[in-house]
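One protein chain omitted, others in place.
Lettered A, B, C and D in written order, each chain numbered from 1.
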Amino acid sequence: MIQDYLILSVILFCLGILGVITRRNVFTVFMSIELMLNAANLAFLAFSRLHESMDGHVLVMMVMAVAAAEAALALAVVILLHKHKGKLDTNVFSLLRG
Amino acid sequence: MEHTATYIGLIPLFPLVGALVLGLMHMLTCTKNPFPEKLYGILACVGPLLSFFLALVVYYHLKGLPAEERFLSHNAFTWFAVGDLQVNMGFLADPLSSLMLLFVTFIGSLIHIYSIGYMAGDKNFGKFFAYLNLFLGSMLILVLGSGPVVMFVGWEGVGLCSYLLISFYSEDTDNVLAGNKAFIVNRIGDLGFVLGMSFLFWAIGTHGFDYLSLKANAHNLTPGIGIAVCLLLFIGACGKSAQIPLYVWLPDAMAGPTPVSALIHAATMVTAGVYMVARFSFLYAHFPLAGSIVAWVGILTALLAAFFGMFQKDIKKILAYSTVSQLGYMFAAVGIAAYSAGIFHVFTHAFFKALLFLGAGSVIYALHHQQDIWKMGGLKDKMPKTYGTMLIGALALSGAPLFSGFFSKDEILFSALASGHTGIWIIGVLVAGMTAYYTFRMIFLVFHGEPRDKEIYDHAKDAPPVMTIPLIILAVGAAFAGVLNLPGIFGGSLNISHWLAPSLVEHHPHVSIWIEILAIVTSIAAFAAGITIAYRKFGHGAEEPEYTGFAKFGYNKFYVDEIYNAVFVQPYKAVGSVISKFLEPNVTDIHVKLCTWLYQKAGKAFKVFQVGYIRVYAIYMVIGLSLMSLFLSQSLK
Amino acid sequence: MFEHALSVMIFLPILTGLVMLLFPLSKGTARITGFVVTVAILFRGIEIFLGFTGTGGMEYVESHSWIQSLGISYGLGIDGISLLVLMAGTVLFPMVFTIFKTQSKGYYANLLIAQGAMIGTICATDLVLFYIFWEVMLLPIFFMIGLYGGPKRIPATLKITIYTIAGSLLMLAALVYVAVSYHTQFGKWTFDIVQLSELNLGSGFAVWAFLMFMIAFAIKIPLFPFHTWLPDAYTEAPTSTTFVLSAIMAKIGVYGVIRFVVPVFEIEFARFAVLLSLAGVTGMIYCGLAAISQKDMKRMLAFSSASHMGIIALGVFCMNVQALTGTLFQIAAHATSTGVLFLFVGLMEERMQTRKIEDLGGIAYRAPIFATFFAIAMLASVGLPGTSGFIGEFLIILGAIKFNAFIGILAGTTLIIGVCYMLWMFQRVFFEKSNERTEEFQDLNVSEALTFLPVIVLILAMGIFPQTFIKKIEPAARQQIVKVFTIPQAQVADTTVPTLGHNNHKK
Amino acid sequence: MHDFISLLPLIIIGSGAILLMLFSAFEKIQLETASYISMGFFAAAFLAQLLVGCGPETVLFDKIFNGMLVSSNFTMIAGLIILGCGFFTAMNSHTYFKINLFCTLEFYAIMLFGACGMLLLTLSQELITAFISLEIMSLSIYILVGYDRSNVTSTEAILKYLMLGAFAGAFFTMGTALIYGGTQSTKFAEIGSFVAGHSGTNPLVLGGVFFIFVAFLFKAAAFPFHAWVIDVYDGAAAPVTGFMATALKTAVFTIFANFLAINGALHKDWITFLFYIAVFTMFGGNLIAIGQNSIKRMLAASGIVHSGYLLIALVAISTDNFTGTVVGYYLAAYAVGTLGIFSALSYLAGEGEKRATFDDFRGLANVRPYSAAAITVFLLSMAGIPPTAGFMAKFYVITSAFTAGHMTLAVLGIVSSILSMWYYLRLIIHMYFHEAEECFETGGSPLAAAATFILVFCVFAIGLYPIVI
Partner (left out) sequence: MFAEGLFSAFSVLAVLGALGLILFRHPMQGAMSLVVTMISLAGLYTLLSAKLIFVLQLIVYAGAIMSLILFIIMFLNIQPEDLPEETGRFYYFIGGIVILIPIASFLIKIMKSLPGTEATIVGNGFGGVKEVGLVLFQDWLLPFEIVSILLLVSLVGSVVLAGSKRRLSK
């Protein structure tokens, strides 16, 4: 059933959100976001199958490209952070507050 | 005809211009090199004398007209006109106002002359005459005004001048306070006047707001509004003419220079209330209830003031209370619709009270501003002219037969009796006796007996002619003014009453001659009783008694001033400081303060949420999402 | 120049002020420039006054389309309602430049901008234009108090600014609402007040819009209980700013009610009139009572000014021609009297470095001219007949009695309340014994005396010949009343016939 | 041909970006030259945009691009604002990087790329195109925010922005997926016809729109997605902050408005939702702004408030004949004011932005009177005091809210405007009514100052002649 795929996608998406809001490790947070994108991709493909149109496939490719671009930048930032503090704790980076 | 009418406008103008000129002269030069006093004196007297002259012209002009057409009116210009309200700067000379004019200008001129002597050497000589002229001008506007609003101009003007003149010696705080008191109390009255006018306007004034139109429309007045208007106007009169409960300012007003007391607080300004009631006789005659309230307030004031007068030791205070008391008589008269009697008493009172004040002024002048009668004594040898004239004044005031006061007072008492106001009559007779008592108490203590203060006594002498001549002229008036309105029983023909008749709405009751005789006999008896008691007690010199018991109560004027202070003045101040110290910062401003406080607190509180953690920011987002999802899930069904 | 008299009056000072701000000028030059400009404005103002026919309609009209999509126009005009307010804004200004010599360039520039904006507010017939000037008017005030004010100036500045802006923003919402309602009713956009007055607002929000308008004006006037900014601001502001605030800006609040609120919200206005007039009377009494316990002369005058504004505002709420005319007249009268009093206090402060009443005394002996002028202004302020203060006050009380006897009687107490604190102050400052401080008091010099003289003469002239002014404003006031309040026909006829008679009589 | 001209600004900017990127390989080219070049490209693109004079809606290259780009008056306005912002930002950067030495040539290239993304975003009428444009724009801005690598706060800012931005982006993709699932298409036009063709709410469309809103609201910094904005503004360099506060917001609100305007039915479903968001955004922003001590943080918070006003305008959008004038005008007014302040900050802040807090601005009017006056004008414009552009903008917003029948929203907007007075006035008070404690002169080039004064002129010009929009 297509719905099963979609529900799986929802579960993965929610787990991704959970990762973002509960973890302090920069990598984990970032990978959780990737997980959310993957969940979206799954939904795209499921819908694509549902409608039997291949537009969804193209969209998935685009999302992947965006994910890749974001990943490149995010990793560059992670390196920068590590240079500054040697830590990957997001809570360490709270100089800007109040 | 035309010309005479325009003259009316000039009558008040002369003193006003005089005031302006004198004021400017004084204002511009007083700190450097003032003009000589003589110049001021002459300039000051020009205005009143010219006015007096014109007043005579007007009088004779009116006299030449038939009784029913005896009025001249002149609208100088439209003062203001808004909607139905049309107020002209108009002047009206009719028998009533012409009579007032005559004696106001006459006595005013005399007092001006007198003051030249009295004020000699004062550094504010010019200012004094400027004020005096201004006062006279205002009084003339009051008298001549063709409608209530114009009258109000003069009404307030005299109040202002009274303030300025009472606080003339302004370095002394008490004097200024007395001035303030006078002005404020007068203003309380003025409030009544303004409100009365306003109600009157909306009731009957929309077709013209001058006396003639009002008189023509007076029948449209409903009793409720009518009585309200009468009473409100009477509050104004109470303020100006020092009746209960607003009489308190007048005794204090004696702080001013004595000629001022003579002019303002005896002869002219204080009678404005009586004049006003007489002016509005067409209202008061319509509503006897209002009239009798006026009469009762008047006679009670007369009683109270006479009572206070019996215990005073300041010569001017005695005269002040006597003024209040006499004013009470006048109100009693106008209250019972005996308008001409009231006005006649105003007329005679102007003479003898001005005389008494000026005489007292001479005494004070001679004794270097000593006013305590217990410090005087035996002055009759030192100051014969003063003594003689003051004696005449005292006799007139006390109602000694054949003096002017006798006729006017008798006219009032007779009217009270004749119109059935027996209570007023009884009190009136009593007050007559008391008047005789306190007047002669004063005369005896001042002029008879042994000198109590030798040093003062030695320096005393009669005033210069510029002061004594007015005294003598006034004395003649005080003695013989009564002749002008001699009642039938004395072979006269009530000249003044007849003269006034076209201006007033009054009915002369026809009563038997016996009642008239009864009235005369009782007043003479009262006079005799009063003077006898006074002679017994003070005729041969007496020492200042200790005031005890009731006398102390009377001497302290029943503590009315203190009560007023405690009931009105102090609470007023307290409310003021409560407002500015407590209410204003803590209560009225509370909405501002509260908002500010909340605002700042909220700002601080919200700062806490900006923790700086990415995770927390994400949590905010997700919480928001979550709430919205809940909301949207509802709408999905 | 002649068709654009009003535009010139608005923009000449504003532009001069801006130029003064932007270019380096010496203090003296700035002052002289300011003086020349204000005198030029004064002459234009007098010219307008003399040329004003007083038929009740708008005169000197200028109208250009500005933002067509919303029907906003650049509309200016003067009628009887705005005439005297305009006069107050033009006549009194040159004084400020002659009397106070010590202020800096920026101060004079701000004064000029304030004047231009005020004239703009008075002349605008378009709601948006009015609003723009209304807000602009506040900015120079903000800077003048904040930069040149007394020691506690910053809280005072904040209070007046935020308070008044809060009010005016609410008004913005309301005026937009009005225009939008017009659009839905008539299908076109306009902000012109004449057209907007044809609007029938029936719905529930109209009440709110009315209240928003009223709050804005009530804050500006200020009406009880929105007056709390006033004592602080008046006290802390430099004297000439206080003068501008009290003499002109407060009046514009009243003017705004007459011009913009009454025609549009006639029903709501009638509904709330009693409440509003009570607020006016309460404010009058409250501030009058507060005035008596003040120790600072300027603060006392501030309360006195607030007290008078209560009465002036009352005249608007009474909804009859006498009270309205009284208000319009009193606007000018109060501007002359209280404004001048503030200037006098400023002079005293300049000479004696104190405003504390208890520190003063006996000035009258040292400075008779000053004392006389002060006394005349003071008497005008307490409403003595013969001075400008009486006519307006009398008319307002008269109208109030018609409107509601109780309120009328309360309004009457102004006669007493005003006189109490004024005399009290006068006694302590001008009478009694002089002290070391006041021994040295210099009387007005010739130039100062000549500056004040015209105003003093004006005070007296307005008291003695008020008809000169009233005949120009009365027709507009009458029109306003007749137009706005749906009086039954018979009654309308009743009121117009005698007035026609009066007109004949006047000629 | 017309299509090509409509795309011309985009092409100019894109080629400029690539050109600058290539230039950056050469060591010889001076940084200043790069800024002049970028200014030149922005100016050229601006003029091109102005020349387009776009009339009604036109689908650009319908055949090739399959109806994904649509230009209209509104997009032209947005384009003008974006390009103008870019131009002034280049000027500001010129000055700023003379004082702060961490810039390289790529900065300008990335800025141009960012502008390119923004222009694309305004034009795009398809969700995935929008998403990619959004990402182009966001990535560029991320890089600009974190440009000062040696500065830990700058790095922190990029981290926050990047992580949360990607998080929001994930919602966007999920939303797109849902809409795709619901309507079989991601093109606005087809979504619109789908919604119009089906009565009742399709749950997939509802959910999809909801998630897409999340992304837009995040970028627009609406409550409760606002928290990042303050820290990021604070951490970024002043010209960058100015750029992202104005141009980015313009682009986001343009696409947001376009998206909302797809269909009346869609709009109707979301009004209540946006209503609350708008209200919370305005008040939340105000409350945060009150407590701030740093100017940039205050401006960030005030930016939140302005987003709230823009949301009011969105709520009041009339879908029947959507022109976007109100939104466009507000964006222009807001952009001019905000950019003006950031221009001033660019040259006033000094090295390492040490003039940052309210207290640092004490007595500025004595030291730099003209700058203080300019800042005052901008603040007044942001506060909505006439006769500035900010007032007219607020006026239009309130008018549109009333016209749409949203009385409450209009009144709440006014109330929030009252609340905002305090912190704007606070800065003015600090500048004028306090004495300077310490003052320092700042160097740099006069370009930022010039930008400031041009913008002052713009504030009044736009305010007094709103016809230009």
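Some observations on this one:
The rule we apply is simple: contacts are C-beta pairs under 8 Å (C-beta built on N, C-alpha and C of every residue); 3 or more make two chains touch, one makes a residue touch a chain.
Every value quoted in this text rests on a predicted model; they were computed, and no experiment measured them.
Although one chain is not drawn, its touching partners on chain A can still be listed: residues 1-8, 10-19, 21-25, 27-28, 30-32, 34-35, 38, 41-42, 45-46, 48-50, 52, 54-55, 57-58, 60-62, 64-73, 75-80, 82, 86-92.
Seen across the whole complex, the unshown chain contacts chain D at 14, 18, 21, 31, 64-66, 68-69, 98, 101-104, 106, 109-110, 113, 116-117, 120, 126, 128-129, 132-133, 135-136, 139-140, 142-143, 146-147, 149, 158, 178, 181, 203-204, 206-207.
As for the chain not pictured, it touches chain B at residues 619, 622-623, 625-627, 629-630, 632-633, 636.
Throughout what follows, only the chains that are shown with their structure count from here on.
Averaged Cα coordinates give chain B a centre that lies 77 Å from the centre of chain D. Chain centres here are Cα means. That of chain A falls 65 Å from that of chain C. For chain C, the set of residues that touch two or more other chains is empty. Chain contacts: chain B has residues 607, 610, 612, 614, 618 touching two or more partner chains.
Chain A meets chain D in the complex at residues 6, 9, 13, 16, 20, 26, 29-30, 33, 36-37, 39-41, 43-44, 46-48, 50-51, 53, 55-56, 59, 62-63, 65-66, 69-70, 73-74, 77, 80-81, 84-85, 90, 93-98.
Put simply, chain B touches chain C in their complex at residues 23, 26-28, 30-31, 77-86, 89, 149, 152-153, 155-157, 160, 163, 167, 170-171, 173, 176-177, 179-180, 183-184, 187-188, 190-191, 194-195, 197-199, 201-202, 206-207, 572-573, 575-577, 579-581, 583-584, 588-589, 591-592. Across the complex, chain D meets chain C through its residues 325, 373, 380, 384-387, 391, 394-395, 398-399, 402-403, 407, 410-411, 413-414, 417-418, 421-422, 425, 429, 432-433, 466-467.
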